[in-house]
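Below is one structure; the comments refer to it alone.
The complex appears here minus one protein chain, its other protein chains still in place.
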Amino acid sequence: MKSTTRYLKLNVPERMDFVNITPDVEETVRESGVQEGLCLVNAMHITASVFINDDEPGLHEDYKRWLEKLAPFDASPEVYHHNRTGEDNGDAHHKRQVMGREVVVAVTNGEIDFGPWEQIFYGEFDGRREKRILIKVIGE
Amino acid sequence: MKSTTRYLKLNVPERMDFVNITPDVEETVRESGVQEGLCLVNAMHITASVFINDDEPGLHEDYKRWLEKLAPFDASPEVYHHNRTGEDNGDAHHKRQVMGREVVVAVTNGEIDFGPWEQIFYGEFDGRREKRILIKVIGE
Partner (left out) sequence: MKSTTRYLKLNVPERMDFVNITPDVEETVRESGVQEGLCLVNAMHITASVFINDDEPGLHEDYKRWLEKLAPFDASPEVYHHNRTGEDNGDAHHKRQVMGREVVVAVTNGEIDFGPWEQIFYGEFDGRREKRILIKVIGE
């Protein structure tokens, strides 16, 4: 069994934004030499997501408005008790649960086995500082 | 390490519906010959989900009403900016995020290691055309 581990570092300048990390994951899969296997991609921070969807700016705007409605930003400790710790990112911990922590993709014939429009995104909900993403490929 | 890859094709006649694909996944696991390993099942389209829950029609009705409330269908480009592309499926991209893209199940003693009521479903949110599901089994 082969395995490769890679850590991506990102510093997203906005509080909430989505970054297409597909090229980094594809590169890691190729470097691993794995022909048949699985590839895990996960946010290493709990106010961020990794998810698969469309690389379409209108959809990303829609996601931001929708997540803001489902879990609005509010720095006060009354709305999110988590903010009693001195943090202001209670909302980000909720947005991340909606969008998910990780994706697992199949590796087939040495490539990510994508459907027609699948792209891998990092979803940041408490940005403006360095965060890490883990990519792990296992297989043969 | 052994691996098996299978693609299911489905054409769901409704816009939104759930299809129990457990028998297909079980068959693929048996054909793989894997005794101990992992099985990934994912929607290959970004307006669809694969998830695990109960095969109970009342619950499926509940999910449909709930998802319609969380992310209502609206073809207009004002509500979902995604629909400015000419699509009308902005809602489907949101519903899919709530229900998830994929499941990973354990394979133990050559069978899917299910809890008492676990069944694997394909969740369609923009149907009436052919879609694909990927099943990947790895292990030994």
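Every chain is named by a letter (A and B) in the order it is written, and numbering of its residues begins at 1.
Just so we're on the same page, a residue touches a chain if its C-beta (ideal position, glycine included) is under 8 Å from a C-beta of that chain, and two chains touch if they have at least 3 such contacts.
Values in this document were obtained by computation on a predicted structure and should not be read as measured data.
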Absent-chain contact - pick from B:E14, B:E56 or B:D74: B:E56
Residues from chain A at the interface with the omitted partner, ascending: 1, 3, 5, 38, 40, 42-46, 70-71, 80-85, 90, 93-94, 96-98, 100-102, 104, 132, 134, 136, 138
Hidden partner interface residues of chain B, rising order: 1, 36-38, 51-54, 56-59, 61-63, 66, 70, 98-100, 103-106, 108, 113-118, 138-140
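Rule of thumb we're sticking to: only the chains that are shown with their structure count from here on.
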Rotation angle (°) superposing Cα atoms of chain A on chain B, nearest 5: 120
Inter-chain centre distance, chain A versus chain B - centres from mean C-alpha coordinates, in Å: 20
